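To start, the structure under review is shown below, and the notes come after it.
Missing here is one protein chain; the remaining ones are kept as they sit in the complex.
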Amino acid sequence: MDSIVVRAHDLKKHFHTKRGIVRAADGVSFTISEQETLGLVGESGSGKSTVAYTVMGIYPATSGELVFKDQDITGAIKKRSKALKQDIQIVFQDPGSSLNPRRTIRQILELPLRVHDTVSKKERVDRVAKLMEMVELPVDFMYKSPPAIGGGERQMIAIARALATDPSFIVLDEPTSALDVSVQAKIINKLMELQKELNLTYMFITHDLSLMRNMASRVAIMYLGKICEIAPTAEFFSRPLHPYTQMLLSSIPVVSEQEEELKPKKIVSTGEIPSPVNIPPGCSFHLRCPSKMEICSRIDPNIVTPEENHQVRCHLFPGAAGN
Amino acid sequence: MAKRLLDIENLEAGFNVYGGYLKVLNGVYFNMDEGEKVGLVGETGCGKTTTAKSVLKILPEPPSRTTGGRILFKGRDILTMRKNEIREIHAREISMIFQDPTAALNPVFTIGDQLMTAIKYSNLHDGMTRKEIREKAVQSLKEVRLPDAERILENYPIQLSGGMRQRICIAMALATRSTLLVADEPTTSLDVTIQDQVLRLLGTLIQQKGTSTILITHSLGLVREWTERVYVMYAGVMVETADTAELFKNPLHPYTKGLMAAVPKLTGEGIAAGIAGRIPEYLNPPSGCRFHPRCAAVMDVCRKEKPIYFNCGDNHKTACFLYRE
Partner (left out) sequence: MSTSATALEQSLRSRTWERVKKGWYTFSKNPLSIVGAVIIVAVVFLAVFAPLVSPYPEHAGNFVDFDNASKPPSQAHLFGTDVFGRDILSRVFFGFRLSLIMGVTVISLTAPVGVTLGLIAGYKKGTWVETLIMRITDIFVAVPPLILALAVAAILTPNIFNSMMAVSLMWWPWYCRMVYGIASSLKNEFYIQSAEVTGASTFHILFKEILPNCYGPVFTKVSLDMGWVILLASALSFVGLGAQPPTPDLGTMVADGGKYMPDQWWIAVFPAIAIMFVVFGFNILGDGIRDMLEVEKT
């Protein structure tokens, strides 16, 4: 299936704060095709959550193009049609605060049904029960409140909530970062199962590269508001081109010798991650880059496509210096 | 032969809550010698922080209760020590680094205030002057490679990044000349590249000072890179222990195996299904082996008797009836 579901071109989201302009997302371009999972990876300040929230409509875009199935979605939620709201859903990061601790599971799952009036009042309980079965939770959890169930179960409820309106596209913002490894495994497997069953398209955000390796069909890595590299998953991990990608990959702890061999040579990272209020001139990564050249502190590189489907933003590659 | 530093024998402890008694620790065994780097790995709720806090005796007495066992530090039982002896131990022997550096630092005092207080109280009997304490503070900040140490002393925690804050916590822990450092998830709240930096630094420092370290984490990868020996914990029991390399090459306990399988691998082979079931209720824990309701290889004896440690090789023990000799 190659029809494009989401298209972003030069998407920017800036925040005006007392300390200056925060260029959280600064010219981000990508496409997501049907039933694909685009992975967004990056450290704090990279802008990955900002991109996700802008796609969701929690923030309106500052500038640039953002299109969902041929409809412009640069506006915030309030400006979007009901159909759009039903079609695009999100699973937030922290299951502790993405569910209102003072409401019951039933109330939480019924809310999207009530707002969008997709089922009649009598049938709502049935639909809630069905949603819970989809995520393999016992139906009598309906009358419990979030604090009474575990973190993994709460995240399953968050997923069920996202599925309530039959969406075709779901943004998953670090859905398992706060969870243990064995619980994460259950959730990820369930997400992949649901993707196949319901023909879903995902935008998956995480800082865990090993998880990304198994979840995404394409990966984009962000640093200080810009995408540094974007490629199909296998390619991204076997031939990382951008120095930041290589640095990140070489720092992750792995559990087997096999995996050690797959990692690029160790690049020791130095320095702190700059704050997005204070982005260095030229290429934003140059202060920490082991391959820094003279041009890097002056000119911000453009994105180039050195290999098929594999784009990178770095002066090491011809054409990046642009005009 | 290195000296035995810490020996936890059959520790049983729990909490009084609404509904009864949460029997969290169900016979914990743990030991380490001087100079070792030992890992304690387990998931949320397995009791690793409870164990760490028991060693430091910082569990609030009600609602927590220790019902059995001994914690021998350099041969003396911590559980029977009086308050002033514990204070001595905190000041000179054992330090702890906590998970969230933001919560571990008081937001209304400067870094200098907090660091110098820590140094002062750990050296009360040495009669250091204010000037000497301040010099020591600057020195310890330089040791953790914080640039501009003098200026940082005047900063408040909120002015610094997470990585810097954690480095300050490490400086505070190490400035007090500890024999044993307990690091509870010291890098969980940090970014991957910063995590790498901080752990390297910690490794270098404890090597220089000869500090013994217990690294508590839920990350198997970290444990593999950083420790010499590992304990795997589940539901208040140590289910397996071995030298690190051995554990990763040859995990024996079904829980350890399940955990390793559940970790996403860089090879892209997909993620295993995880471990069936949920962690047990401590109010009414399973009989016999606490893992038996979730174990694919469960046998009759597992439901009835609590397994003891069975030897499976050099330094490799596991609490599982599958390995009964």
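Read from first to last, the chains carry the letters A and B; within each, the first residue is number 1.
Here, a residue touches a chain if its C-beta (ideal position, glycine included) is under 8 Å from a C-beta of that chain, and two chains touch if they have at least 3 such contacts.
As the structure is a computational prediction, the values presented were derived from the model and not from experiment.
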item: Shown chains touched by the chain that is not drawn here; value: A, B
item: Sole contact to the chain not displayed, among A:142, A:187, A:255 or A:296; value: A:142
item: Residue among A:27, A:112, A:225 or A:253 that touches the chain left out of view; value: A:112
item: Residue among A:32, A:61 or A:99 that touches the chain left out of view; value: A:99
item: Option touching the unshown chain, where A:82, A:266 or A:298 are the choices; value: A:82
item: Chain A residues touching the omitted chain (full complex); value: 56-58, 77, 82, 85, 89-90, 92-94, 96-103, 107, 111-112, 115-116, 125-126, 129, 139-140, 142-147, 161, 165
item: Residues in chain B touching the chain absent from view; value: 18
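Going forward, only the chains that are shown with their structure count from here on.
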item: Whole-Å gap separating chain A and chain B, where each centre is the average of the chain's CA atoms; value: 32
item: Contacting residues of chain B [partner chain A, same complex]; value: 43-44, 161-164, 191-197, 200, 218-222, 224-225, 248, 258-260, 262-275, 278-279
item: Complex contacts: residues of chain A adjacent to chain B; value: 43-44, 150-152, 180-186, 188-189, 207-211, 213-215, 233-234, 237, 247-248, 251-256, 258-259, 262-263, 268-270, 272-273
